[in-house]
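Of the protein chains in this complex, one is absent; all others appear in place.
Which chain is which? They are A and B, in the order written, and residues in each are numbered from 1.
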Amino acid sequence: MRKYNKLVFELSRPGRKAYKLPKLDVEEVKLGEIIPSEYLSDEELDLPEVSEVDIIRHYTNLANLNYGVDTGFYPLGSCTMKYNPKINEDMAGLDGFKNIHPLQPEETVQGALRLMYELDQALCEISGMDKMTLQPAAGAHGELTGLALIKAYHENRGDTKRTKIIVPDSAHGTNPASAKVAGFDIIEIKSTEEGLVDVESLKAALNDEVAGLMLTNPNTLGLFEREIVEIAELVHEAGGLLYYDGANANAILGKVRPGDMGFDVVHFNLHKTFSTPHGGGGPGSGPVGVKKILMDYLPTPTVEKDGDRYYLNYDIPHSVGRMKDFYGHFGILVRAYTYILTMGKDGLNRISDMAVLNANYLASKLKAHYNLAKDTIYKHEFVMAGLIKSDLSEVTTLDVAKRLLDYGYHPPTIYFPLIVHEALMTEPTESESKETLDEFADILIKIAEEAKNQPELLKEAPHNTPVKRLDETTAARKPVLKYEG
Amino acid sequence: MKVLKDLYYTKDHEWVKVDGDEGYIGLTDYAQDQLGDIVYVELPEVDDEFEKDEVVSAVESVKAASDVYMPVSGKILEVNEALLDEPALLNEDPYKNWIVKFEFADKSQLDELMTSEEYEKYLEEEV
Partner (left out) sequence: MYTYIPNTPDDERQMLEAIGVSSIDELFKDIPENVKLNRELNLHPSMSELEVSRYLTKLAQKNKSINQMTCFLGAGAYDHYIPSIIGHITSKSEFYTSYTPYQPEVSQGTLRYIFEYQTLICNLTGMDVSNASLYDGGTAIAEAAFMAADITRRKQIIISKTVNPQYREILKTYAHLQNLEIVEVDEEGGVTNLEELREKLSDKTAAVIVQNPNFFGIIEDLKAIEEVTHSIKKTLLIASMNPISLGLLKKPSTLGVDIVVGEGQPLGVSLQFGGPYLGYIATKKEFMRKMPGRIVGETVDLDGNRGYVLTLQAREQHIRREKATSNICSNQGLNTLAAVVYLVSLGKKGLREVAIQSAQKAHYAFKQITKSGKYKPLFDKPFFMEFAVTSDLAPDKVSKALLDEDILGGYALEKDYPQYKNGILYAVTEKRTKEEIDKLSSVLEGII
């Protein structure tokens, strides 16, 4: 079954079906009488015909071709692949949450609004901000929303020449991409040898055309930006605002808050820090928090409270408008709030303790065999610059990653951050036990041995997966993007 | 890396071949080697005009993308449509397979480009 290689279209047989609707119980009129025939299609639909059993088996087989957090260790750096608690799913599935229409009268959704209000407050406390919008659909969408707020802030002050956003070269690619989509030009600043923001370069880049700085802290190397207070002061003195990319917030829960570090706007990835499922790539959720100075620009509506009544507030004086349909990914918000309630103030703090402990422990076990990009104390993740003595063979980080698949592990993030050659960016999260980390380290060390003695084993890896290495060049040169039969 | 005589070169690894008031632009052997298997070439439209250093084309491999900058100002006369179907031509022979043919706006801008000797030296120093 691990070699299952079918598409649902290949299961289709004329006459099969997997649905049954009740018989139409209203008087039937001729279709042409209610909808003009020139609007109606006269073709049959090009959809498959399969039975319910076919469908269940097909997707069960497809599921078996996948690797998830529930399958095993998934140390994908900057993605925070922690365990997705099952109670979260149950709570999101409660009838009163799952089956409510977004446009129902407010008095019929008081529980949903209250949940959103309480989540807003909890995220404010965790981030040190004053108000959240729960609208953004994903991290990148949170970035876009935050940048829209920064833009509106400057525009409203008549400060229209601020058209530039500063991004460190260690940043995730979405930062410059979001800034561009938000209509800004990007100034990239170099990192220091140590991997931190180069304060001198920052000073040189700051002027009255700078709208703000986007920063991830800890950064993508897993290092805390120690000069953050000075950085914040410099940006503020130059009239800019500070954006906190919360991709790495798992390292700082209950330890330090973006708001206290001087950030004006923050996004969290609920699917990273707050345990909601990654879902094969989505849907996620990227709430954005702001300090008081940006509250008047938030997208509408926000959730507010008046006595015992919760309501949607559309009355925000300089609102940027609306970033998405309705109020955000409510189903994801329910899961994240379930997690925050479960962990509580003590548990959230413990998450960061263990996420950081796990990362440093794993780094300490591997540093004799792999190039640690920096030999220092890390936060929740660390970056290895490939194998030590990799110059002796042709073995690359890609080969190491592919060989890990043979041993049943999902590899770390590879070739990112861009500033580290042959990068393996590893984030174990707090979900893993010491034994899991020990076993993983042993395998990586074994792979390092194989690289020396049997490099071909790595070059041809993976050997045991449902498919072998795939030809990405042909896929891109001659794109086949749908099934043609 | 192959470097042809009689062409002009840029620091971004484009070459220019001069043919009277017209010219051709392509990628150097070094550039194609750095990119790896090229999977797509984005081409401008004929009659589009570009200033020197404006992006005129983009070349993509599986894991990288590189903009092609106009080495000198000019108007596009022809684009090499064969590259749309077979982007690999740029890997196979980057000097034979030009990307665009153009008309010079100001031929004196050629003086700012490198000769083949200068480009070879530049490559040695950079690599």
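Going forward, a contact is a pair of C-beta atoms (placed from the backbone, for glycine too) under 8 Å apart; a residue touches a chain by one contact, two chains touch by 3 or more.
If you're wondering where the values come from, they're calculated on a predicted model, not measured in any experiment.
> Out of A:65, A:199 or A:295, which residue would touch the omitted chain in the full complex?
In the complete complex, the chain left out is touched by residue A:65.
> Just one of B:40, B:95 or B:122 touches the chain that is missing; which is it?
Per the contact definition at the top, the residue touching the missing chain is B:40.
> Can you name the residues of chain B that touch the chain not displayed here?
On the chain B side, contact with the omitted chain comes from 39-40, 42, 60-65, 67.
Here, only the chains that are shown with their structure count from here on.
> Could you state the distance in Å from the CA-based centre of chain A to that of chain B?
So the centroids are 38 Å from each other.
> In their shared complex, at which residues does chain A touch chain B?
415, 472-473, 476-477
> In the complex of these two chains, what residues of chain B are touching chain A?
37, 39-40, 60, 62-63, 87-88
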